[in-house]
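First comes the structure, then the notes that go with it.
Complex shown without one protein chain; remaining protein chains in place.
The letters A, B and C name the chains in turn, as written, and every chain counts its residues from 1.
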Amino acid sequence: MSFLDILALITQAALYSAAPLIFTALGGVFSERSGVVNIGLEGLMLFGAFTGIVTTLTFQDSLGAAAPWLGIGLAALASMIFALIHAVATITLKADQTVSGVALNFLAAGLSVFLIKNIYGKGQTDFIQVRIDKIDVPVLSKIPVIGDLFFKSVPVTSYIAIALAFLVWYIIYKTPFGLRLRSVGEHPMAADTMGINVTAMRYVGVMLSGLFAGIGGAVYATSIATNFSGTTIAGQGFLALAAMIFGKWHPLGALGAALFFGLAQSLSITGEQIPYIQEIPNVLLKIAPYLLTILALTGFVGRADAPKALGTPYEKGKR
Amino acid sequence: MEYVIEMLNIRKEFPGIVANDNITLQVQKGEIHALLGENGAGKSTLMNVLFGLYQPEKGEIKVRGEEVKITNPNVANGLGIGMVHQHFMLVEKFTVTENIILGSEPTKAGKIQIKESAQKIEALSKQYGLSVDPYAKIEDISVGMQQRVEILKTLYRGADILIFDEPTAVLTPQEIQELIQIMKNLIKEGKSIILITHKLKEIMSVCDRCTVIRKGKGIGTVTVADTNADELASLMVGREVHFKTTKKDAVPQGIVLDIHDLVVEDSRGVSAVNGLNLEVRSGEIVGIAGVEGNGQTELIEAITGLRKAKSGSVKLKDLDLTPLSTRKITEAGVGHIPQDRHKHGLVLDYTIGANTALQTYYKKPFSKGGILNYKKIYEKARTLIKEFDVRTPSEYTPARALSGGNQQKAIIAREVDRSPELLIAAQPTRGLDVGAIEFIHSKLVEERDKGRGVLLISLELDEVMNLSDRIAVIYEGKIVAVVDPKTTNEQELGLLMAGGKQEKVGASS
Amino acid sequence: ACGSDNAEKAGGDGKKSNFKVGMVTDTGGVDDKSFNQSAWEGLQAFGKKHGLEEGTGYKYLQSTKADDYQPNLSKFVEANYDLTFGIGFLMEDDIQKAAEQNPKSNFALVDSILTDAKGNPVTLDNVAAITFKENVGSFLVGVAAANQTKTNKIGFIGGVDSPLIKKFESGFKAGVKSVNPKAEIIVQYAGDFNAPEKGSSIAATMYEQGADIIYHSAGGTGNGVFTEAKNRKKKGQDVWVIGVDRDQHEEGMPENVTLTSMIKRVDVAVQEVTQEAMDGKFPGGKEVVFGLEEDGVGIAPTKDNLTEETLKLVDEYQQKILKGEIKVPATDDEYKEFESTLK
């Protein structure tokens, strides 16, 4: 394999495995920018994966290639509603946001498998027959080097994820909604005095996080795992959370962080078949992505600045 | 005479407390109406009710003669009511413009029109003489400018009834003068103002009428022209109060604090304290007068070891403090009343009792072999609370639930009780009512008379002038003059603080 | 105690009615599309044959965590089951403990023998150890792969680098080499039985390197291998996957990427051992090995994607193995030895 081939392999794999993280991390941005901690991303992702697979299995015969897309759509919806639990608990009932998030994870894990057993009478589903396939982007993949690196055998969802990151950036930094969302996460009382409905904004933030995490989970399920069991989502949600913090609660930062993970991941996997890198002890390759992240954080990324009011429920007139 | 605002028999309760008990407030068009009361009297609450942040249990509100229900700030804005809050309501990470337009952003195709807004704001600030930089981030601008931003927020929404809750508590004398001018301009523009302040001088100088409330009850409304400061004070407190702290002349002894060529860099690496020299003797109060941001903060931090000095020496008696840790310095005999009571002074989630042990928890008798003796800690707390008359339900009450005034008393109790050689008091009375101020001042003098050296840092000239035995003027990190409070006056100080030349200084120091 | 009486009666006079057999799955779960599932299918078949009721006559218990194994095993003991299967070598210790604590009830451990703390074999009279010659089965699919590769490059993806999976690897490599010594074999372990994304990027790398057939023994990670192959097949690349444990033809559909599968008839083994137990001939204290002879391992029934020639070749080698002319390696060392013997 030429160096270029190797590089292409790595970038393609990176884009492939980063997509779910990007979606979910973006969701995290919405929730936490509005001031609500969301450890529940893992659970929301899980629920999305569950919905995605069940939908696809149900409709693949009738809808064919469209089924997984419907799955992603419904997953977004389902997880958004699921996130409502977190919203009610933390915003209306003033529950501790971390606690609620953890509970959400347990609930998602329990409920999804419980339902799977109830629906299919077994603990994990069959494989879906139609997936979100890796594609070669029509024209672009023909571009010499670039084409191989970035536009060959990557599922379209990866590009959607990246595009979405920019969209979210625009929404959060250029629109009134974004300004208000951030103000609610920084200084809810100030926002309140400016006539912004803090509760409503936070509900929206949390539910959007559900929507995005749901997509993330469904994308993982329909393009990577291709079936669902209790272990389909094992830690990706927490990685997304890390990516969001790593990216300093900034959509493009989160995007970068997620891609960084993906890259490090695929490097450590592909590495075992690359001359020289091969020589590195396997265990080092395995832990490399996580070590690199820590180093990156410590070294050049510096300290992340959380939204000021993150984690504190808003009560009128409390100082 | 028409009223723009009428709040009739307002009652507002909080769990346990009746904050406003049947209070009536009537504001005439085009007047500056003062609202006066002790800490915790219920002023902010009343105004929050008017602004729609709180809903009253009883009473009615009329705006321009029409009865209204102000269910949230939007309604208030709609009625042309704007409020400048006691604790600023600004998003630190946002720019001035973003803060002002927040909630009513002008957009084109869904995109916020920042440039246009900034221009509009610039125009406004010209019109009322409120200079601000529309693109500056709040966290980077002075308190004074932050307040101008708060005012612009209300004007931007076309408010013509403005509420100022303790606007001057955090301002330098210059800024206060500017603010007063601004308020006068606003009145000229036909607006009406409600002003909350603890500074009677300000009421006397700008206000037309004044409503006094005490412990949540309305005491009455007086026309400022036919009253005087003392009368207002006794109305508010319900007893006689003395402003000029009565104190006999100082009998300074040996040098306690000797600062020599001190250089301290701020967090941005700029020398904020720049070759500063100063000495404080036991038995005297040295006041540092200066405009905010001339190195006061860094100076205190350097003395107390919270910030390492770049060069120079800080001697307590003969002990050089510069290499020592904060704790060592504290133990060496330095007491410190920090300027930000919430940030540095207290662990708000600890009980007031636990807070009184913040400097001594690890020492006998409060702690033996690393084990705490809470019995002793709370015993001590009880005595301090009594001695310094800290108003709190009990020593087990979380510090958070106390008023700033009482929080401050607790801190002073803690620091003074250790009978330190040197007592640093930074902004000791910021935001407090005259009663509390009187008490705290007398305590400081008492310490002086016990032979301690007191270093007072305050932005309030009156405080500095009426308390100090010597006044050192700080400008750009240097002591540019040391003057005698008896012979100096506001004008001279103001000049020196602004970096003015100092011929007469030789004479006065 | 009473449990045992039952056992003997049940065995003794072959009274089917009250014969009870249970199995404890490992954390993979009863529908892992692998040996847990296969074992359960075995019990179900047995149940039908003897008209047993599911839940009363035969039953499984799912383990969600490693510390469930022991409680689950003892649940069957307490319920007086005559025979309890532990599926997967992970249960070795727990079976051993349970067996020692309940000498009168019978257990069968699938995929491993009992060992002591030092790792030396031990036997208990109430435990039958069921193992398979995965290396032999893998050898056969190796032969098939070697004969059908067009690129002379073949991949092997293992779940976790362990002696068991080594059996698959060694046998497979041996099979390939004996047919086609020039063929290059790329081996990689994912270090995880449940990481489809790793599976697919490993597969991608192998296919990129020119491999056209990949044999996986990686459980859930294998799903990723199938996904990758399907993606490539869709784009017209001629790539294949060899399935494992069960006939994975289905998993290859609709793109049809499953060349063939190495099947490991856990179901057969479970049925036979249960039968013996029922007939009172429970092979306690023995290691019951299932190889070609016992058709415990072999090449999958679906052979559509294999050429006649390949099938013939596979058959030849099968005979050789049965005759004992070929001794299929099961470990790295044995493989090295084997390789050196190839001409």
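Definition applied: a residue touches a chain if its C-beta (ideal position, glycine included) is under 8 Å from a C-beta of that chain, and two chains touch if they have at least 3 such contacts.
The rule we apply is simple: contacts and distances are computed from a predicted model.
S.K.: Just by its UniProt name, which of "Sarcosine oxidase subunit delta", "NADH-quinone oxidoreductase subunit K", "phosphoenolpyruvate--glycerone phosphotransferase" or "Branched-chain amino acid ABC transporter permease" is the chain not shown in this complex?
M.R.: "Branched-chain amino acid ABC transporter permease"
S.K.: List the displayed chains that the omitted chain touches in the full complex.
M.R.: Across all of the complex, the chain we cannot see touches A, B, C.
S.K.: For the chain left off this view, which of B:349, B:446 or B:490 is in contact with it?
M.R.: Final answer for the missing-chain contact: B:349.
S.K.: Based on the whole complex, identify which of B:9, B:326 or B:442 touches the chain you can't see.
M.R.: The single option touching the absent chain is B:326.
S.K.: Can you work out which residue in A:49, A:149, A:164 or A:242 touches the chain that's missing from view?
M.R.: Of all options in A:49, A:149, A:164 or A:242, contact with the hidden chain holds for A:242.
S.K.: What is the set of chain B residues that contact the non-displayed chain in the whole complex?
M.R.: Here the touching residues of chain B are 304-306, 325-330, 336, 338, 343-350, 354, 358-359, 361-362, 366-367, 370-372, 396.
S.K.: Just checking the interface: what residues of chain C touch the absent partner chain?
M.R.: Given the touch definition above, chain C has residues 55, 59, 61-68, 70-72, 74-75, 79, 89-90, 92-93, 101, 112, 115, 117-119, 159-164, 191-194 touching the missing chain.
S.K.: At which residues does chain A meet the chain that is not included here?
M.R.: Touching the missing chain: residues 39, 85, 89, 93-96, 98-100, 102-107, 109-111, 113-114, 117-118, 230-231, 234-235, 238-239, 241-242, 245-246, 282-283, 286-287, 289-291, 293-294, 297-298, 302-304, 306.
The criterion applied here is as follows: only the chains that are shown with their structure count from here on.
S.K.: Chain adjacency by touch: line, ring, star, complete or other shape?
M.R.: Topology of the interface graph: linear, an open chain of contacts.
S.K.: Roughly how far is chain A from chain B, centre to centre by C-alpha average, rounded to an integer in Å?
M.R.: 46
S.K.: So the centre of each chain is just the mean of its C-alpha atoms; given that, what is the distance between chain A and chain C in Å?
M.R.: 36
S.K.: Measuring centre to centre with CA averages, how many angstrom lie between chain B and chain C?
M.R.: 77
S.K.: In the complex formed with chain A, which residues of chain B make contact?
M.R.: 48, 51, 53-54, 72-74, 77, 83, 85, 87, 89-94, 98-99, 102-105, 107, 110-112, 153
S.K.: Inside the complex, what are the residues of chain A that reach chain C?
M.R.: Those in contact with chain C are residues 1, 5, 9, 12-13, 16-17, 122-124, 127, 129, 131, 133-134, 136, 153, 224-227, 229-231, 234, 265-266, 269-270, 272-273, 282, 286.
S.K.: Mind listing the chain C positions that touch chain A in their complex?
M.R.: Touching chain A: residues 29-33, 62, 64, 186, 188-191, 194, 196-198, 200-202, 204-206, 208-209, 220, 223-224, 226-227, 230-232, 234-235, 250-251, 253-254 of chain C.
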